[in-house]
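Missing here: one protein chain of the complex. Every other protein chain is in place.
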Amino acid sequence: MNFILDHYNYWIVVFLMMTGFYIVITANNLVKKIVGLNVFQTSVFILYISEAKVSGGTAPIVTEGATLYSNPLPHVLILTAIVVGVAVTAVGLALIVRIKRAYGTVEENEFKKMDDAI
Amino acid sequence: MSDFIDLVLLAMLALTGLRIIFLKDLFAVVMLFGIYSFLTALIFINLDAVDVAFTEAAVGAGISSVLMLGTLALTGREEKESSHSSILPLIVVFITGAALIYGTLDMEPFGNPDNPIHKHVAPRYIEDSPKEIGLPNMVTSVLASYRGFDTLGEVVVVFAALIAVLSLLGVPKEGQEKAPASGLKSHQVLRVVAKLIISPIILFALYVQFHGDFGPGGGFQAGVIAAAALILYALVFGLPNAVAVIGPRFLKFMAAAGVLLYASVGFFSMYKGGNFLDYNKLAADPVAGQHYGILIIELGVGITVFAVMLNIYYAFGNQVERSNIQ
Amino acid sequence: MLEQHLAALPILLPLIAAPIALILGRSSFSWAFATLISACACLFAWQLLDLALANGVISYEVGGWPPPWGIELRVDAANAFVLLAVSALSTLVLLYSKDSIEKEIEASKHTLYYTAHLLCFAGLSGILLTGDAFNLFVFLEISSLATYTMVSLASDRRSLIAAFRYLVMGTIGATFILIGVGLLYMSTGTLNMLDLANRIDIAESGRTINTGLAFIMVGVSIKLALFPLHMWLPSAYTYAPSAVTAFLASTATKVAVYVMIRFIFTVFGVDHVFGSMGMDLILMALAIVAIFKCSYKATVQSDVKTVLAYSSVAQIGYMILGISLVSATGLMAGLIHIFNHALMKGALFMAVGAVFYRVGSVDITAFRGLGKQMPLTMAAFTIAGLSIIGVPLTVGFVSKWYLVTAALEQNQWIVAALVLGGSLLAVIYIGRILEAAYFQERPDSQNTTEIKEVPWLMLAPMWALVLANIYFGVDTSLTTEAASSAAEWLFQNNEMPLGNQAEAK
Amino acid sequence: MLLLLDIISGILLVTGVFFGLSGAVGVFKLPNFFTRVHAASVTDSIAVILIVSGLVLQTPLGINIAKLLFILVFLLITSPTASHALAKSARHGGLLTMSELEKGDQEEKAPK
Partner (left out) sequence: MNLWQGIEPSQLISLSILLPFVGALLVIATGKSPNLREAVTLITAIVLFTVVLAIYDYISQGGEIGLELIELFPGLSISFEVEPLGVLFALVASFLWIVTSVYAIGYMRGHNELNQTRFFCCFALAISSVMAICFSGNLLTLFIFYEVLTLSTYPLVTHAGNDAAKKGGRIYLGILLSTSIAFLLFAVMATYSLTGTLDFRAGGIFDDSHNKIVLSVLLVLFCYGIGKAAIMPFHRWLPAAMVAPTPVSALLHAVAVVKAGVFSILKVMIYIFGLDELKDLATTDIMLYIGVATILLSSCIAMTKDNLKARLAYSTVSQLSYIVVGALLASSIASAGAALHIATHAVGKITLFFCAGAIMVASHKKNISEMVGLGRQMPITMAAFAIGAISIIGLPPMAGTWSKWYLTIGALEADKLIVVAALMISSLLNIAYLLPIPVKAFFNTTTGEAEPWSWSETREAPLPMLIALSVTSLCCLVLFFYPQPLIDLVNMIPGVSTQGEG
């Protein structure tokens, strides 16, 4: 029981990641693929932040009376990763806009038919 | 209590995620993603990661959703039925998930202060950074000083995204005649309110920018918020008006300048005899040097992020306007 | 001053040059500037390699913070060696791209292209030199974003889809790496690779670490296009502008291979990855399948760029095979092949780009009769093609020699035979193109008089690579010395205590 | 005194949450767009006022109270504006209110 209590957080996060991953793989619509990618990444962020948590700790900003702080390092990493994520999202969406203009559709199976792309 | 909130939020996340899988209405999917991001931000707060929560709310729920909606305006909101089977993806996902679950079996208990993660590198940040850097916000200390190189990389990533979007979509031309459909002319209330709140938003952005050393916040959040203010302006008063205020060409320079500002701090410290980004060398007193360094690089970050986010929005907005005219 | 910062300069130069290039605005300015910077970086890389060969490890603490608290740049013979290849290729491709890009990309985007190129280069250098697992992820994303941009710049609309697919796959790969790094961090509390290596041994959470290893491996495998995760590569290489393909094919995947080497040898340790996890068998099997499946695929394509792209996947198989042999010689073969393959693929794709420049198509039918019309280009293609096949006195032979020697050393006779068998397929796919070029007549419909040699600025870098193909195929002392000391270093250096690095400098 | 403050703030918070929830229920239960916007926006405003006041009472005197008040003002301005914009756009887009719909129905029936 203790084991479950200690780990349920990670398990749900894994489930979330896989939700995102599944959307990326199966989505036929490119926008949805990007959404899936974001869900996937966001879930990974939760994993990192979960690692950083210290029960009974406070946010890593020096406050009087607090002795136990959560680990600031994962926070820093995820700050970076979030920005990286939005950069990728922007590029992906820009590509989608162009694809729409070039092909008239953003459904993967439809433009696959139009070009014999490899 | 905290655990309970955590559990509830996670459950809501899971539901949102599942719903996204099955929804075909992309507009709803994007909105759900915004909700997902927002819930994540809540979880971050609950897990003591206030800076991250701030960023996630501004970037994930804010900018990302806006960009996705902009894309949807161009691509249509229905996902079509796909024909291919979903067994193989399921297997892949299942295996990946199983591997991860397997990995979690050996994980240290959630939130235990004795975990190795809290024992090795982090203690120095927590114990010494207030002395070495002189800032109460350890996240800012680590972000800007200990791992300043990462942050430089991150600014460059944002810059790279700008390059990508510009090369893909181009930017609106400055000084072009105003398109008839642009802006929300008929929404008088909106226009008044927008005028009212844009300046506080920018003020808030500046606060976040310069208060980041002490509380949550910093260059990223500030840049995004400032960009949001101008995005609001562009939405309400039309893209050409916004472009007239700050043109894409100028933004391009700003983005580059931000990166250069950041890097110049590094080169200056090299010139002073230290390593790249060694703020200790910037002033006679190392702590003061850290202060200067962090202040300037955060400014660089803020400038670049602001310029890039706004410019990306311009690029998308321009596409939407063009398609509206057609 | 320079000496002190030598390790950081190959990253920093292109990194700050990118925004400057954007500000410069005029395409010819930014081209000249980018080329200059790239050449400087190449020079520094050369010195760095010299220094690394002489002194062993060079460690550079960014921000003046000692690792593991700060980020460390860590240069050894192996990454300095790969860096030299990357920076040299970057310089040559930039020289080449002036004319090629003018033809293939619309004028308003030239500056953006050079900026993206510099960013990509900076990202690749960063990946190579950094000693920090998360920093690696950041630089990976810089280079990837720049790569997506460059791929999508082509005028063919299929390049958009190729870029998008690349983006999705690349991001999944990067996220997998992120997960892996997260798991490692969780069980050890550190991100510095060397520190990780030390602490992995004492960490108790074996299953978490193994999962982290698996995720990093899969993520890197996507980035390096290891079969069966290579699906993004052929289309991306085919539809990207020629100069981009030349650059990517010769650098991006190689850097990813190096990342794999780095994680296996310096972070997890050979004994762990190959000994207790049995990863070598998996890698070996995948590599061999890659060699045969993709070489075969290369023989049936009609688009020459696709042919070469599949050939790239197969060649990556050789590199991975070298790693999977678990010996210093095998690793050395892999490293040498990284360098050598950069030389040959760079030359090949440049030649193909030259054909595109004149003929406007890279279908195999477009090559007909080019042996007469573009003799220098096709001669370059021929020599580089022979190098891919592994004909003696070219670099391809050197790689193959070491690979087979390594396989025989391990008594893997079948593997050795398969390696040689794989090059037979290369004979076929290169032979088809050469035959079209030299023995088929140009169809009358096409105007043959217009097709002549490409400008010298395209020919010069192409031939520089071709000559390098021959030079390093004959005088192997530089490559073997660098690769062998790198390989030996990687092999012994599983437990170098953290404190040593300061002295090493 | 402190206890009194706690009690008052508790009451404020609970009522605020109640209004918030009722708004959520309204969004689900009400039949069409305009009624839903109405439910969401009206309850939202009151909930925000109540919750922020409750929080203010919990906070020691200082900058944080000013921050909370800023939030309150900001939300009070933006939330109705957003609802207004939504409703107006819907109207603009041709959506009809319930009464209009009924009228329309009757007119349709009448000729028969």
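Note that the chains are named A, B, C and D in the order they appear, and that numbering of residues resets to 1 at the start of each chain.
The definition used in the following text is that a contact is a pair of C-beta atoms (placed from the backbone, for glycine too) under 8 Å apart; a residue touches a chain by one contact, two chains touch by 3 or more.
Note that this is a predicted model, so its numbers are computed, not measured.
Looking at the complete complex, one finds that the omitted chain is in touch with C. Taking the complete complex into account, C:Asp475 is the one of C:Glu106, C:Asp271 or C:Asp475 that touches the chain left out. Contact with the undisplayed chain is limited, among C:Ala379, C:Leu420 or C:Leu478, to C:Leu420.
Contact with the undisplayed chain is limited, among C:Leu386, C:Ile433 or C:Leu459, to C:Leu386. Touching the missing chain, out of C:Val168, C:Val404 or C:Ala468, is residue C:Val404.
Contact between chain C and the unshown chain involves residues 386, 389-393, 397-398, 400-402, 404-405, 408-409, 413, 416-417, 420-421, 423-424, 427, 431, 435, 439, 474-477, 480, 484.
Assume only the chains that are shown with their structure count from here on.
Across the structure, the highest number of inter-chain C-beta contacts is found for A-B.
Chain geometry summary: the mean Cα position of chain A and that of chain D are 31 Å apart.
Note on chain placement: the centre of chain A and the centre of chain C lie 28 Å apart, centres being C-alpha means. Rounded to a whole number, the gap between the C-alpha centres of chain A and chain B is 13 angstrom.
In chain A, the residues that touch at least two other chains are 17, 21, 30, 51, 73-74, 77, 80, 84, 87-88, 91, 95-96, 98. Chains that are in contact with each other form these pairs: A-B, A-C, B-C, B-D.
Of all residues in chain A, those touching chain B in their complex are 2, 6-23, 25-32, 34-36, 38-39, 42-43, 45-46, 49-63, 68-80, 82-91, 93-98, 100, 106-110. Chain C contributes residues 134, 137-138, 141, 145, 148-149, 152, 157-158, 160-164, 167-168, 171-172, 175, 178-179, 182, 185-186, 191, 234-235, 238-239, 306 to its touches with chain A in the complex. Of all residues in chain B, only 99-100, 102-108, 115-122, 124-125, 145-150, 152-154, 156-157, 159-161, 163-164, 166-168, 170, 252-253, 255-257, 259-260, 263, 266-267, 269-270, 274-281 touch chain C in the complex they form.
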